[in-house]
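Here the complex is missing a single protein chain, while all its other protein chains stay put.
Let's look at subunit A:
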Amino acid sequence: MEAELKEMLNDLDSLKQSLPDPSNLASSILKLQSRVEHLTKLAKSAPVRRTKVQDMSAEVVDSNPYSRLMALQRMGIVDNYERIRDFSVAIVGIGGVGSVAAEMLTRCGIGRLLLYDYDKVELANMNRLFFRPEQVGMTKTDAASQTLSDINPDVVLESFTLNITTVQGFETFMSSLRNKSFRPNKEGSGVDLVLSCVDNYEARMAVNQACNELNQTWMESGVSEDAVSGHIQLLIPGETACFACAPPLVVASGVDERTLKREGVCAASLPTTMGVVAGLLVQNTLKLLLQFGQVSPYLGYNSLKDFFPTMEMRPNPQCSNAACLERQKEYLLVKPAREAAIIAKMEAEVLSVPEGPLHTDNEWNISVVDDSAPERTDATSSDALPDGLTRELPAADEFQKFPAAEPATATFDDIEELRKQLDALNAD
């Protein structure tokens, strides 16, 4: 573009020289010249892609993209921030929450991001953050890779345009999570965390299935269809309730459900609620990966009342998901050792603060009871939910198993035969 503009200036110059006498034309040519010069300046300040950065430096200079992040270390919040470059995070669903979460992790300098979505960018998405109108028509994964690699070329981006609920998409999803080429000596799967940012129950159940099978820690996020509440949830297979252990929890909106207008549009959305939920999700992700603060097992957000319910859910021993039951069995074996380690760590922390008894005598046996502990519930006991949370779907009814062997049906038990029978009915 700069070369073109230079040529144009030359042309204008020769045009001016070839004019027979100074006239009105000359002044308009001068005006044109100054316009082109202005454009040239604009072209020079056009975006330049920054180069990759070898090491994260804590040096405070304008040109260091990581100085404010490395400052977390200096302030004692994070022990070793640079470890973030070792981590891989998979984001399923690059919509209102997933795209913003991806941008936040990219700006934090995450090592590798895996992006999954099958949708295209539409103008109807412009009420949310991240995507731009000129990206309409691109796949969400392509558009996201474009923006994210511009923001931070240090992040390794892998994108998958597929639907994880189909048999084929699910297999690709599983093998991409298993792939350890980024960090071959990592234990377990190839990613450190999976973030579910999808907008439907089917896709959440598919993520749940994959993570249970791979013993992969993941976080679930969601925004209600009326756009005024949301939640995030940490799921550690075997240790916490899985997504199939109980019908999903939703934050009650606090208004009578029957007064809600459900006709018409299937879902509303707001950039605010989605931005808040993405922020909560990535904050919890950073705390989990970089080991600081307390990682929330469940955090709800009711925007109408600015209420944030929290809770913990234990797995359901009768969960309908077979992989979940296997993980529960494995967890029971390692649980005593894990708990002993936690207690030992807590005791070591207490010992490190030399503290005598506050009062030497306690005639009335007064003790302080901690009432700030989060509420713990079993995944199955729906009546024991903390305030502000309800179930989205009912639990499956118990039903009697009928004796399976019915000799009378044996004549119809060939699958080809059944297919032909249906085809025959379809024929007329």
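FYI, a residue touches a chain if its C-beta (ideal position, glycine included) is under 8 Å from a C-beta of that chain, and two chains touch if they have at least 3 such contacts; residues count from 1.
Assume contacts and distances are computed from a predicted model.
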Could you tell me which of "Actin-related protein 6", "Ubiquitin-fold modifier-conjugating enzyme 1", "Eukaryotic translation initiation factor 3 subunit H" or "U3 small nucleolar RNA-associated protein 14 homolog A isoform X1" is the UniProt name of the chain missing from the displayed complex?
"Ubiquitin-fold modifier-conjugating enzyme 1"
Given A:201, A:292, A:308 or A:331, the correct residue touching the omitted chain is A:201
Out of A:146, A:166, A:362 or A:390, which touches the unshown chain?
A:166
Looking at A:320, A:362 or A:390, which makes contact with the chain not pictured?
A:320
Across the whole complex, the chain not displayed is touched by subunit A residues 119, 164-167, 170, 200-202, 205-206, 208-209, 225, 244, 247, 262, 264-266, 320-321, 393-397, 399, 401-402, 404, 409, 412-413, 415, 418-419, 421-423, 425-426
